[in-house]
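I have placed the structure first, in the form of structure tokens, so that the comments after it can refer back to it.
A single protein chain has been omitted from the complex, and every remaining protein chain is retained in its original position.
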Amino acid sequence: MNKRLFIVAFTVIVTAGFVAPISLAYLLTKPRVDLNEQVFLMRSVLAAAGIPLPASPAEVVRVFGERAEEAPGKDGGPAYYRIKDGSGGLSGYVFIRSGPGLWGEITAAVGFDRSLQKLTGVDFLKQSETPGLGARISEAWFREQFRGKRGPLAPVAEGQSAGENQFDAITGATLTTGFVKDILNVTFSRVKDLVD
Amino acid sequence: MTDWSTLGPLAVFFGAIFTNNILLTNYLGMCSFLSISREIKSSMGLGAAVVFVMAMTNALNWPIHYYVLVPLGLTYLGFIVYIIVIAASVQLVEMIVERVSETLYQNLGIFLPLITVNCAVFGAVLFMFIRKYTFLASLAYGVGGGLGWALAIVAMAGLRAKMSRARVPRGLEGAGITLIITGIMALAFMGFSGMIPAA
Partner (left out) sequence: MADIPAPAPASGAPARPARPRGKAYQAFIDGVGANNPVFMQVLGICSTLAVTNVVSNTVVMCLGLIWATAMSNLSVSILRRWIPARVRMIVETLIIAVWVILVDIVLRAYLPDMSRTLGPYVGLIITNCIVMGRTEAFGLTNPPGLALIDGISAGLGYSYVLLIIAVIRELAGSGSIMGFKVLGQWWTNWSIFVMPAGAFFLLATFIWIVKGVILKEAKK
């Protein structure tokens, strides 16, 4: 009986003894982690709006405060961001859109100009595609190519896109490219319903 | 936001076996895979045990995470909780195996309790949260993931049995040749991707 008691007591004490410091570490870093999450979202929204990204997180927060404004979704739909130009007038919109990917959900910030017909940029918030292949959608060259494109979009072989409706696919990542196309095209077709 | 995480559990199930095989695609569960795959019977036994454990731990960890850890803000302790649940499930499976088949129990030896630290089991738990599966999808993922792992290990055991009279270069004997075969299997399974759209 004593032995059993010792085993249980030991395990509990060791667990408590170790869990206490990690709880401390967690609490100490929580504000920082939360800030990281926020800055990450802000950076994506700014990138999708075509606004050059400042280097420091503090600057990102400041620029976001000046240029972006969250707006509640139309008729209870998803919230979106109004983008303002330097003098406070409306210059565009950014929507957070999700869709299935090959391994998991792909979440993207999709930026439109005022006409809601041309893209100002695309940034990926979340994706778990195949590293080195599908995951390359986060690379700068892939994201940047969407500026100025119009829907509906069609992927073409890498390096061969011409015109506003075509974009370069990623060689070897046909499926992921297709999923990205779907997310963007759905957004194009529904964008008028998303804003007031 | 699209609520795609209502991806049919059936799609998740088949995905976990073929396109998303936890061993051939996510590289998890290799250690016991390399050692046990020498023998077909023990491979089947271990495979079955893993299916059980994965299904059980997914089924238990899902509600614990969403109904206990998240509301209390304790998700950072998640790893510890999941491992404890896995350990308990393995204990249970051990007892069952011992009752059902003494020989299998002896054959598997240390590898049965080692399921506790099998990266595939732990990985399956982590993936189900990362991919935000629903409860049913998580259960499907547990069973499917286990089956996928079992499929890989039994296939490997079969291949090694056939190969037992082949002349393998000495440097490749054991781990080396097994890894090469696994690589070829991984390539073959890649052919399945796209079979299930959005799995």
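Lettered A and B in written order, each chain numbered from 1.
Operating definition for what follows: a contact is a pair of C-beta atoms (placed from the backbone, for glycine too) under 8 Å apart; a residue touches a chain by one contact, two chains touch by 3 or more.
Please read these numbers as outputs of a predicted model, since none were measured by experiment.
Student: For the chain that's not shown, point to the residue among B:Ala48, B:Ile64, B:Ile83 or B:Leu136 touching it.
Tutor: B:Ile83
Student: Would you write out the residues of subunit A that touch the absent chain, in ascending order?
Tutor: 3, 6-7, 10-11, 14-15, 18-19, 21-22, 25-26, 29, 32-33, 36-37, 40, 128, 130-133, 171-172
Student: Given the full complex, what residues of subunit B touch the hidden partner chain?
Tutor: Per the touch rule, subunit B residues meeting the hidden chain are 24-31, 34, 76-77, 79-80, 83-84, 87, 113, 116-119, 121-123, 126-127, 130, 169-172, 174-177, 179-180, 182-184, 186-187, 190.
Just so it is clear, only the chains that are shown with their structure count from here on.
Student: Could you work out how far the Cα centre of subunit A sits from that of subunit B, in whole Å?
Tutor: One centre to the other, that is 31 Å.
Student: Quick one: which bits of subunit B touch subunit A in the complex? Just the residue numbers, please.
Tutor: Touching subunit A: residues 1-2, 4-5, 7, 20, 76-77, 80, 130-132, 193-194, 198 of subunit B.
Student: Under the definition above, what is the set of subunit A residues touching subunit B in their complex?
Tutor: Touching subunit B from subunit A are residues 15, 19, 22-23, 26, 78, 96-105, 107, 128, 175, 179.
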